[in-house]
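Handing you a structure now.
With one protein chain removed, the remaining protein chains of the complex are shown where they sit.
Chains here go by letter, A, B and C, matching the order in which they are written, and residues are numbered from 1 within each.
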Amino acid sequence: MSSTYGSKIKISIFGESHGNGIGVVIDGLTAGEKIDFDKILNQMARRAPGKDKTATPRKESDLPKILSGMLGDTLTGAPLCAVIENTNTRSGDYGNILSCPRPGHSDYTAFVKYNASNDIRGGGHFSGRLTAPIVFAGAVCRQILENKGIKIAAHINSIGNVCDTPFNPVEIDSQLIDRLNRSSFALIDENVESKMRSVVEDARMSLDSVGGTIECAVTGIDAGFGEPMFDGVEGVIAKAVFGVPAIKGIEFGKGFELSKMRGSQSNDPFEYKDGKVVTSTNNCGGILGGITNGMPIIFRVAVKPTPSISQKQHTVDLQKKENAELEIHGRHDPCIVPRAVPVIEAVTAVAIINLM
Amino acid sequence: MSSTYGSKIKISIFGESHGNGIGVVIDGLTAGEKIDFDKILNQMARRAPGKDKTATPRKESDLPKILSGMLGDTLTGAPLCAVIENTNTRSGDYGNILSCPRPGHSDYTAFVKYNASNDIRGGGHFSGRLTAPIVFAGAVCRQILENKGIKIAAHINSIGNVCDTPFNPVEIDSQLIDRLNRSSFALIDENVESKMRSVVEDARMSLDSVGGTIECAVTGIDAGFGEPMFDGVEGVIAKAVFGVPAIKGIEFGKGFELSKMRGSQSNDPFEYKDGKVVTSTNNCGGILGGITNGMPIIFRVAVKPTPSISQKQHTVDLQKKENAELEIHGRHDPCIVPRAVPVIEAVTAVAIINLM
Amino acid sequence: MSSTYGSKIKISIFGESHGNGIGVVIDGLTAGEKIDFDKILNQMARRAPGKDKTATPRKESDLPKILSGMLGDTLTGAPLCAVIENTNTRSGDYGNILSCPRPGHSDYTAFVKYNASNDIRGGGHFSGRLTAPIVFAGAVCRQILENKGIKIAAHINSIGNVCDTPFNPVEIDSQLIDRLNRSSFALIDENVESKMRSVVEDARMSLDSVGGTIECAVTGIDAGFGEPMFDGVEGVIAKAVFGVPAIKGIEFGKGFELSKMRGSQSNDPFEYKDGKVVTSTNNCGGILGGITNGMPIIFRVAVKPTPSISQKQHTVDLQKKENAELEIHGRHDPCIVPRAVPVIEAVTAVAIINLM
Partner (left out) sequence: MSSTYGSKIKISIFGESHGNGIGVVIDGLTAGEKIDFDKILNQMARRAPGKDKTATPRKESDLPKILSGMLGDTLTGAPLCAVIENTNTRSGDYGNILSCPRPGHSDYTAFVKYNASNDIRGGGHFSGRLTAPIVFAGAVCRQILENKGIKIAAHINSIGNVCDTPFNPVEIDSQLIDRLNRSSFALIDENVESKMRSVVEDARMSLDSVGGTIECAVTGIDAGFGEPMFDGVEGVIAKAVFGVPAIKGIEFGKGFELSKMRGSQSNDPFEYKDGKVVTSTNNCGGILGGITNGMPIIFRVAVKPTPSISQKQHTVDLQKKENAELEIHGRHDPCIVPRAVPVIEAVTAVAIINLM
């Protein structure tokens, strides 16, 4: 496994859904930075389940305990380790023998890769619960970025066919960012919330789930970050984002729409504005040649529908080596998009701090 | 700069458009593998310009010279270095002072990043010409993969609004792969070629350019490759693919379409077929939890229109610090999608070999 | 900070002497391996203090708690995280303002590097206590190596001027290895123990400390591991070994003695023995061109005297910016060499497993 990310600031995620605890080690942070622990808790609360009917009613106790790297509110320079204990795991009540892999899940691929030795309880290391330490790491990194004037915000761009208004790619209001950063159901146009919730509720009532997209923006980043070729901003962000379960696509700026455009439409003209070079459009999503151009970085990710659905599904029985049917019990998020918003912000923060 | 990729097989790309030469060092190859040099040249010929009106009529002499790592047709285990000399560069005929950055190009971001010291002639290190050593590296890696039964093929999925037929995601014909691997204008449905060429020709006649998409498939790869989280197959491929200039999006399997689907539609049911676990659909693009599931890996990338167009464009004059207009002379590809197909195959080969 | 090591098996050490806990994340272990937890505890006990008068009488509770990566006695493939809580830290009873850096310690360099924000209590992240999670990681790795027939043993080569008998470099007895692996004062010739203990006791009585050397051997490793140049066996081991506090030198095979030899003396002749290529001497320490030659790997490290001594020492007062005198109170190991033996074995195990 390689649950590590980063070269300057390295994060190393550990834990399994039903083990003793999950957490993260963050190596490379600058000593002396002040970290507001409440801000970390706020971000973790945004991701935590059980807030409403779009999410699973399971109760997770996500309070992170700092083992090292902080003294009071100050980073010491030592690796920062935070642990979240798994409190309500009942490991006794089911075995660890994978019989029927759930379609759309990592059950089967983990079974093959880990010689049937992986901890399958609750998804093990593949559980969405492992995004909690990612949010922790992101919450630390984004505070450091904010001290440099860099802000990160994401919103639910769409759930099913219901779409939010996109970011204005050339200028993103600071108050909007702050509002999104506090929201558990982050939308630019809050009027679409009820429609989106209906889509999720419909799926839930059908014992089904639904996907969506998330749009993310990074503002206040100067021109010149990122490297050409394989450490370009797109690649660095993509590698971080695809570390989040259920993400199956990413596009920067106009993304796939660019494929239908002509150069005269897609090229962003340069101009001077208040003595600074800007572009009058931002179809490139703030990145040219893999390097930031000083405009907001804009990207969207595709989130697949939660694979855990309560309908009967076709699968195989790996023990009996025959086709089988599967009904998953238990409570699952019919749509993980709202909870994935702070996770996308978090991995983006970790990616961006590695470009500095 | 960090023009390197890979942990097991590391490639390190060097060169500038108008320097003495470009090339690649490939470190980590297994000694004793036989490499067919003609197959390398064939792949490089597919990428080379000047074949028809979709491409620039410039003549590049792309013959790679092996400096080390091969003795006869056998890899020695030492780092493989190949150099392509830049023969027809006329460095005398223009200076190296960037005045007006071309919209959509890396001119401005490179100017900021490299303190105005980068070699701007022909785009320097950002030139599309640097994809030639990438194709070389890919051509070596794909031969090694083919010996393991793994094949990689891509095709022009769309140019503008004209679309090719997509791959059948659950079964890809070996003969189709071979045909695509030989083609300079790779299409599954060759009947769309004339329509696509018209779109490109229209753009060219309008002094404009046009974008497109490329679909790529990897067949014959067993279940179990890739790591969870940040070294998942999606992230590893994405990081490689975004190293290619002009790529602005990537999606795996159904990708962004998944965002509009329900779990009952998107989950790929497992079944036994000839004693092997397969999925009856392949919406996940052969990847679950970041790990291959044994089905073909399928992904699509978005290629933006060539930023070099001959129309007058708005930009800034960085010397005079004022707005300016720019007309780019010279001959440019009105559409780089056909030539980008072997480049996408190449970076995919480099990515896949790093998963082994 | 970068308290991480390894590319295939990555270990990430965290913790500070007086924080909430210390530990390690080990990423990349193969699922399905059986690990004997008691063997881990045995190794940790060898390093633990308080066993006799050569060591500090402080009591550390070094019982590691597994948070993830093991289910029962089996590795799951997920990152293995072990935490050791710091139980008897009394953080209230002294401040965190460095006034007078201890000579020979990292106090001053950490003060400069971490902007005076590092946790100085008990040495913080630089504390020798951080070698406990290293021993944990090594104890896991060496069990995996032992399953491949590779054993690692070290002994106290010298303390002050008292020397143990060195390993027979061409053949190392398996029973000797087992005996050393169980010993807390590991010696080949156990007759020198009383003399060595006298040297340590003399130093302790003089409120002083004393250094020594450790010799380490790796047996059962086949020819062909390691890479030429910068990932050679010497470099890989050296990087791991210099991660251990107080190590100031390393030499392989005859090491510095080779500098006084002639080639006709130092070259190890090859010969066939039982159908296998061996060398009749082993001056190269089992490594040629950075690659193992199938003979035991042999190296020695220099351990400086514990810098914490109770004599009055000259230093500076960083607050008052003037010269000062310092008397360190508290109990310290007058010689850390015996406890460093299992630590050297541990980092060697981590290094060797990264060569596989």
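Just so we're on the same page, contacts are C-beta pairs under 8 Å (C-beta built on N, C-alpha and C of every residue); 3 or more make two chains touch, one makes a residue touch a chain.
Nothing here was measured: the structure is a model prediction, and the numbers come from that model.
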{"item": "Residue of C:28, C:69, C:138 or C:305 in touch with the missing chain, whole complex considered", "value": "C:305"}
{"item": "Which of B:37, B:114 or B:272 contacts the chain that the document leaves out", "value": "B:114"}
{"item": "Hidden partner chain, touching residue among C:45, C:170, C:192 or C:223", "value": "C:223"}
{"item": "Touch list for chain B against the chain that is not drawn", "value": "1-4, 10, 12-16, 19-23, 25, 27-32, 65-69, 71, 74-81, 83, 96, 110, 113-119, 124-125"}
{"item": "Residue numbers in chain C that touch the chain omitted from display", "value": "1-5, 13, 101, 103-106, 108-110, 112-113, 125-126, 130, 158, 160-161, 203, 206, 208-213, 223-232, 234-236, 238-243, 245, 247-272, 275, 277, 279-280, 283-285, 288-294, 302-309, 311, 313-316, 318, 321-323"}
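Criterion: only the chains that are shown with their structure count from here on.
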{"item": "Farthest chain (mean CA position) relative to chain B", "value": "C"}
{"item": "Relative orientation of copies chain B and chain C, as a Cα rotation angle in degrees, nearest 5", "value": "180"}
{"item": "Chain copies touching (chain A, chain B) - same or different residues, decided at half shared", "value": "same"}
{"item": "Whole-Å separation of chain centres (CA-atom averages), chain A against chain B", "value": "27"}
{"item": "For chain B, residues that touch 2 or more chains besides their own", "value": "none"}
